[in-house]
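The complex is shown incomplete by one protein chain, all other protein chains being positioned as in the whole.
Naming follows writing order (A and B), and every chain is counted from residue 1.
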Amino acid sequence: MYDLASNRSQTAWRSKPVAKKKTEILVIGGGPAGLAAAEAASSHGKQVTVIDENPAFGGQIWRAEKSELSEKAKNLVEALEKNGVEMIASCTCVASLPDKRILALSNGKTFPIRYDKVIIATGAREQFVPFPGWTLPGVFGAGGLQALVKGGYDISGKRIVVAGTGPLLLAVAAYLKKKGGNVILIAERTDLLSLIGFGLSALRVPGKWREALELRKEIRGISYMTSSSVLWADGNGKLSRVTITNDNEESEIECDLLAIGWHLVPNLEVPTLFGCDLLACAVNADEYMRTSVEDVLSAGEINFVGGLELSLIEGKIAGHSAAENLEAARGLLAKRSRLLTFASSMLNTFLTDPEELRKAVTNDTIVCRCEDVPYGRVKDLKGFNEAKLETRLGMGQCQGRVCGSACEVLFGWEANSVRPPLVPLKISELANFETENK
Amino acid sequence: MTYDVAIIGAGIVGAACADRLSSEGLSVCVIDGPSEFAPATAAGMGHIVVMDDSDAQFALTSYSQKLWDEFASELPPEAEFENCGTLWIAADEEEMEEVDRKFWKYAEIGLTTEILDERSLRSAEPNLKKGLPGALRVPGDSVVYQPVATNFLLARAQAAGASISRNAAVSLVIDGLVETWGGERIEAQHIVISAGCGSTLLPELAKAVKPRKGHLVITERTNTTVNHQLVELGYLRSAHGTDRDSVAFNIQPRKTGQLLIGSSRQYGSDDPSADLEIVAKMMKRALEYFPSAADAQATRIWTGFRPATPDGLPYIGMVPGYEKVYAATGHEGLGITTALGTAALIADEILGRESAIPREPYSPTRIDG
Partner (left out) sequence: MAEILRYKIDGTEHEASPGTTVAAALLNVGVTAFRISVSGEPRAPLCGMGICFDCRVTIDGVSNVRSCLEPVADGMEIETGG
């Protein structure tokens, strides 16, 4: 059998998955927030370890393209390594252990890492909302398709519909077009008036208008519809057609791929395992990024989905604060609060009425993709827990990461079904835990 | 209005009581609310098993098992009732003597079991470790997906006229009256306390009912064949010990092809989070008996608290010092099995009838003794 481990160490862009078993400051997640936190913490001479479950650092926005890190992320990662920060890619935090330890998983093996302080920076993911046909191969999250293309998926010539809502759609469409995709339509749910309002508020932010202009240029030639959404997707074993509505008129569009983007929702699995207080579906951290649990901090999009700048500044604050240098952190508080105010003001533009979303769903639309539980089986139940127990919804491999937030949108249920291990682990690995730990 | 019966707690025991009493034509009100401990019923394993730690336990479990068999045909398919039987597995020749003893004991009450030697054990369960000396097969035991069974019982009670209040935690019970934290007062002739670990709302029960933590691990769907619920005979030792943490091999085949693996017992912990050190001990134990589970992937680990009593028997019946307040609690690791028997005994007592088995061994009168 081929040895996965040895390939890893040969592969230059993937650092060796051998962790020290002890560190002063442990950072979980190496996106912008985690990297900024590591930089700030190590600037005070602290011993810092960063783990990330992706094979490369950079998180969502700085995601590597076929192993090549973006310039910004590369510089940052190199600087961190030079400063002695331990960088472990392909390493997932799967559980929180007593005595300030986590259980990490790398190359199929688990091992504990002990810390004095931990900074959680696990970022956000795309929210998915079920509709008929969304389980067909060929239907992707918008950011998901972008990530796959960055991972080497060749979309040249593929007919692509980009749909959903939010500013991410334009960025994704532009990217897919640049990569040779034949983007035939962008269908934005929100109506034109709200969009204009959004555009105006975005213009108040320096730099944003330039970004917007660039984007407009890049997506020139792609048809763009507002008040438009996907009703269902069809195909035999894979996607071949979507039916969309535009101002109450339905039409069918032949396509190979559908990239559908909603909002982003924080990845709360890790902070939940640590027992951190949550508020409004995000981690409830104070301005120094301290959570309700002692020595556990959080930064970036798990605190608030507010974009790159906010994540970076939160990362820095968390890094200083974990290094117990509140003075350095204090200097950044005003800037953070400005960014937060701006990000909050943009929130409402793209909110969609749950009633509208439910309309598209039929009784046999799958809600839980792991256990294939359809809408009809859960719609009359009283809550996520009851649905879990009655139908096994949320109890499959993804542990409710997809259907949990779908149920929040469709039914207003609070989905709190996080249990260790965060990813499936072999029984033999669970059995080893004790000895590994000695 | 004054109900005939108010039932506190809608776990499987409360649900079975509600179903039974309302089918007898009594007016029933079920009051359920959150307590310090999550409901045991949602966490349990659903093994319907005859156990003979004591004669009283033997009587209640075998009576209940019969009731489950009658009930099975009425359950919806999602309850996944399956009469797969239990194998009590001996680890060595000494434990084979225990297999013998159990065989005769079960025979006394007319329960047919079968002694498997090394070869027949291997053909019954090819994935067990080679070289195990044998096992006792108890063909009458079953498994059920108890959350669905519980909801089914509640729905049937409701259809027979029972009223069910959710999110109404009870703060006070006195003769004839139940009060909730929300200030709601419910009058009833008879009051049944089936609140699991939350039954401590009567000081008499608070003394005696203690939470006993357990862990379970479930795997993804596998192709590994398991035909029976497999339990090590040493389980009896584990279930008996009262103060030390213990683990025992216990594996349950689910209809989905998933393996549900137990089990652990810990006193003195009220922390619901999974303790991976105990889980590691459990998994080691499981692999000693069932090495083919090594590569199966665990998708979920959870814990639950069993309402345990000092002598290992539940409290079923009128609580001394009260008038018509009944306990139906303290079922520890057997509450799914014995819920139906418990409900029958409670109904008999309320209606002033004889029961199919003597009620006296379960009476809460023994609490102080």
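Criterion: a residue touches a chain if its C-beta (ideal position, glycine included) is under 8 Å from a C-beta of that chain, and two chains touch if they have at least 3 such contacts.
Quick caveat, the model's predicted, so the values are computed rather than measured.
Asks: Please pick, from A:K21, A:R216 or A:K238, the residue that touches the omitted chain in the full complex.
Replies: A:K238
Asks: In the full complex, which of A:G141, A:P271, A:G315 or A:P420 touches the chain missing from this view?
Replies: Residue touching the chain left out of view: A:G141.
Asks: Out of A:E126, A:E188, A:E301 or A:E314, which residue would touch the omitted chain in the full complex?
Replies: In the full complex, the listed residue that touches the missing chain is A:E126.
Asks: Touching the hidden chain in the complete assembly: which of A:E24, A:E324 or A:D372 does that?
Replies: Hidden-chain contact among the options goes to A:D372.
Asks: Spell out, residue by residue, where the missing chain touches subunit A.
Replies: With respect to the unshown chain, the touching residues of subunit A are 1-2, 4, 7-8, 10-14, 53-55, 60, 64-68, 90, 108, 125-126, 128, 135, 137-141, 143-149, 151-154, 237-238, 267, 369-372, 396-398, 401-402, 423-424.
Asks: For subunit B, which residues touch the unseen chain?
Replies: 220-221, 256, 295, 297
Criterion: only the chains that are shown with their structure count from here on.
Asks: Using mean CA coordinates as chain centres, what's the subunit A-subunit B distance in Å?
Replies: 41
Asks: Name, in rising order, each residue of subunit A that touches subunit B in their complex.
Replies: Going through subunit A, the ones touching subunit B are 95, 97, 103, 275, 382, 385, 389-392, 395-397, 399, 419-421, 424-428, 430-434, 437.
Asks: Any idea which subunit B residues touch subunit A in the complex?
Replies: That would be residues 42, 78, 147-148, 151, 166, 217-220, 256, 261, 273-274, 276-277, 279-281, 283-284, 286-287, 293-302 of subunit B.
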